[in-house]
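Notes follow the structure.
Only a single protein chain was left out; the remaining protein chains are all shown in position.
The chains carry the letters A, B and C, assigned in the order they are written, with residues numbered from 1 in each.
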Amino acid sequence: MEINGVTIDDTYAEAFPTWVCRIIITAVTKEWAMKAATEATGFATSAIGCPCEAGIEGSVPAGQTPDGRPGVAILICASKKKLKEQVVERLAECVLTSPTTAVFNGITTAEEKIPVKLHFFGDGYEYQKEVGGRKCWVIPIMEGEYIGEEEFGIVKGVAGGNFFIMGENQMAALVGAEAAIEAIDAVPGVITSFPGGVVASGSKVGSLKYKFMPASTNEKYCPTLREKVPDTKIPAGIKAVYEIVIDGVDEKSVAAAMAAGIKAAVNVPGVKFISAGNFGGTLGPYKIDLHKVL
Amino acid sequence: MEINGVTIDDTYAEAFPTWVCRIIITAVTKEWAMKAATEATGFATSAIGCPCEAGIEGSVPAGQTPDGRPGVAILICASKKKLKEQVVERLAECVLTSPTTAVFNGITTAEEKIPVKLHFFGDGYEYQKEVGGRKCWVIPIMEGEYIGEEEFGIVKGVAGGNFFIMGENQMAALVGAEAAIEAIDAVPGVITSFPGGVVASGSKVGSLKYKFMPASTNEKYCPTLREKVPDTKIPAGIKAVYEIVIDGVDEKSVAAAMAAGIKAAVNVPGVKFISAGNFGGTLGPYKIDLHKVL
Amino acid sequence: MEINGVTIDDTYAEAFPTWVCRIIITAVTKEWAMKAATEATGFATSAIGCPCEAGIEGSVPAGQTPDGRPGVAILICASKKKLKEQVVERLAECVLTSPTTAVFNGITTAEEKIPVKLHFFGDGYEYQKEVGGRKCWVIPIMEGEYIGEEEFGIVKGVAGGNFFIMGENQMAALVGAEAAIEAIDAVPGVITSFPGGVVASGSKVGSLKYKFMPASTNEKYCPTLREKVPDTKIPAGIKAVYEIVIDGVDEKSVAAAMAAGIKAAVNVPGVKFISAGNFGGTLGPYKIDLHKVL
Partner (left out) sequence: MEINGVTIDDTYAEAFPTWVCRIIITAVTKEWAMKAATEATGFATSAIGCPCEAGIEGSVPAGQTPDGRPGVAILICASKKKLKEQVVERLAECVLTSPTTAVFNGITTAEEKIPVKLHFFGDGYEYQKEVGGRKCWVIPIMEGEYIGEEEFGIVKGVAGGNFFIMGENQMAALVGAEAAIEAIDAVPGVITSFPGGVVASGSKVGSLKYKFMPASTNEKYCPTLREKVPDTKIPAGIKAVYEIVIDGVDEKSVAAAMAAGIKAAVNVPGVKFISAGNFGGTLGPYKIDLHKVL
């Protein structure tokens, strides 16, 4: 299959279940909501070495938030136990501390909920108040009053949706990845948790040489090792590969993000080949086929 | 003492020792170096609930980095044991994964060093190379090759330098805080680890009412509690307080940042009073006097 | 009328007809489209002293542009004669020169069109090509090939829609104006041509003292002159006023932008009063009533 002269590999992304929590952060301006959201979703690229995976889903216009102020939606993804701990810590340390922020539950229809009892921070001066139909706690703080909900819905989502952007050189592949991320930003229900949304160093599980390593470089996808690795997956003429990894609230959202990202990447001159990462279908229950989503 | 009509309280900031590591992240453009730096220093506002305190110290011009590319310097602050673990994880997950990045030791004169052996990720394909006089490892990855030093100097620095910006209303205090952070950005050797550099909800140690809380709202500095708290520290006419918290490589840098931030804040109309936080001098060895630094 | 405790004056904005041209600028990334759009709409705040009024209407997602790349829509507003000259010059100097850009007609249904014959720049090497159903010219240039349509629809729109944000101090009014502009950014069909979208120095026609001045400060709306000007329009307790000026493709869009901006501004603490500017209805054919639009 070809789009705009770029070959789309006949393969699929293998993805995994994860628990996902969506939090709406509002503030006096979108800029301040974004600063809180950025801090709260940092150090959260990969569950391998970070305490969770997290990212900014997108802006929520002022007219659509419970308090009528500009908002930013973030997704935090982890196992159920870690998710609770991380939502509590990230809201307490990175959002309650941030100027003018309020937080609201972003999945009101979820059957399961995480309690986040920040109101104890009020040391007895806190009180309850309804904001936009939501039961909130108000906590007196230095800037005035913090307002927030304390129950956040969680759903079973999908982690590890992905595709590979391969270029005739590194800069072509990199700008291709940038264009892909810009397109994915407009898709609801997903995040790309890596820096700038892009992975430069995709990994394989374990290591052939160093048994203590849980993950190591995926030599089959390393362009500089093309001549040294017999079963290389690097097509002729490819000099760089970037991986886009997508987590989302459901398989449909992740598939939509993959489609949007691929369609954007193939418009960048020098992008030559699109593929995806899987483990032969042995590990993850989700198999998202590139040709089908496009 | 008054500057520009704003009262500077006759008090001091009480600060604490911490271990500090500086890492220079370079990339093909400053924008990509900044994206990696932002992810690597996220979820790192306060040692109370985050695994470390971290932030962006500033840009390093291309001419001054070991590989001649644009750079960003970050500081990571923690106890010595946590620092090692956090530098390893944050470089492995947030910088090695980020497009076109390289990392270099930012304190070459330090007596103590943290080893960060990322090269095992190369699974045997890695090799050594000198870059700008630095001994680096080269790891084949999907985008091509990652390059980085693997020893990072650490020094005993200062955490918790601070000052309070008090305003006749919230927006005056908030823009005052923004102006302060912009000025501090230009001071070398320091970071402001909170979102956008600003703390909206300064805390006291422990809680009067909830014994299980390690920290709670500092009711003496809460404007809405001014009439309810007998020993309030809120001057008449003050409606909002923001705290700027500064970590740095030494006391001198932290004091310089406090001075720069205060001088900037007092230029903002509606900022009325500057103070600082301390524990009566009983906890921290550093006492940074507001009048002396100005 | 009050919203969120803020008084909405019982008055209207008086607006004028103008000719409007919409151009879609696409590029390899949204960032590059935005750079071209910013340059092309600069020095275009007010028809009084600038050659036209222009601004960024908003982003156009990759899936909705003729060439499938990320886009930015700009509006250029002027009299019909000036409009033609300005569209030609701004596209020739600020978009054709900008990396990877293409331009497309943004009002395909317009009855009138401006011809912009950039293809002569090709010096005979240019040729025609269809892109996304649009008849385009391709011009060989240093970076490769520039592609663009050469006919741009124009419609009779509305200039000078406006409202005033009044605050208890300057920073409250300023952040109120920022919040208003963020909200207006999401409304299609409009621009706010002043720097950051905000006017700090609204004017009256002519001058009482200096007969050679076509416009001068509107002393009735100057807070520092409140005690000196008998017919001041500054309510008690107001220390700063910002004007938001809106141009759009029709009255409905301008009214929607006014409503969105006002609703956002009244959420900012310290904003106290909303009004609008008119000339008693003697000059402009459009009278956009604040109470009606809200």
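Keep in mind that, in the parts below, contacts are C-beta pairs under 8 Å (C-beta built on N, C-alpha and C of every residue); 3 or more make two chains touch, one makes a residue touch a chain.
Not measured: the values here are computed from a predicted model.
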| item | value |
| --- | --- |
| Option touching the unshown chain, where C:T65, C:N105 or C:S203 are the choices | C:S203 |
| Options C:C21, C:L75, C:L96 or C:V293, residue touching the unrepresented chain | C:L96 |
| Options C:A36, C:A110 or C:V293, residue touching the unrepresented chain | C:A36 |
| Option from C:Y146, C:F163 or C:F273 whose C-beta touches the chain left out | C:Y146 |
| Candidate in contact with the missing chain, chosen from A:C21, A:A180, A:V268 or A:I288 | A:V268 |
| Hidden partner interface residues of chain B, rising order | 28-31, 61-63, 67-70, 144, 175, 178-179, 182-183, 186, 260, 263-264, 267-269 |
| Chain A, residues in touch with the chain not shown (by the definition above) | 167-172, 174-176, 268-270 |
| Missing-partner contacts on chain C, residue numbers | 28, 32, 35-36, 38-46, 48-51, 89-90, 92-101, 120-125, 139-146, 164, 170-171, 173-174, 177, 194-196, 198-203, 207-210, 212-213, 215-219, 221-225, 228, 239-243 |
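The definition used in the following text is that only the chains that are shown with their structure count from here on.
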| item | value |
| --- | --- |
| Category of the chain touch graph - line, ring, star, complete, other | complete |
| Angular offset of chain B relative to chain C [C-alpha, multiple of 5 degrees] | 180 |
| Same-site or different-site touching of chain A by its copy chain C, using the half cut | same |
| Leading chain pair when contacts are tallied as C-beta pairs | A-B |
| Centre distance in Å when chain B and chain C are each reduced to the mean of their C-alpha atoms | 39 |
| Sequence positions of chain B contacting 2 or more other chains | 170-171, 174 |
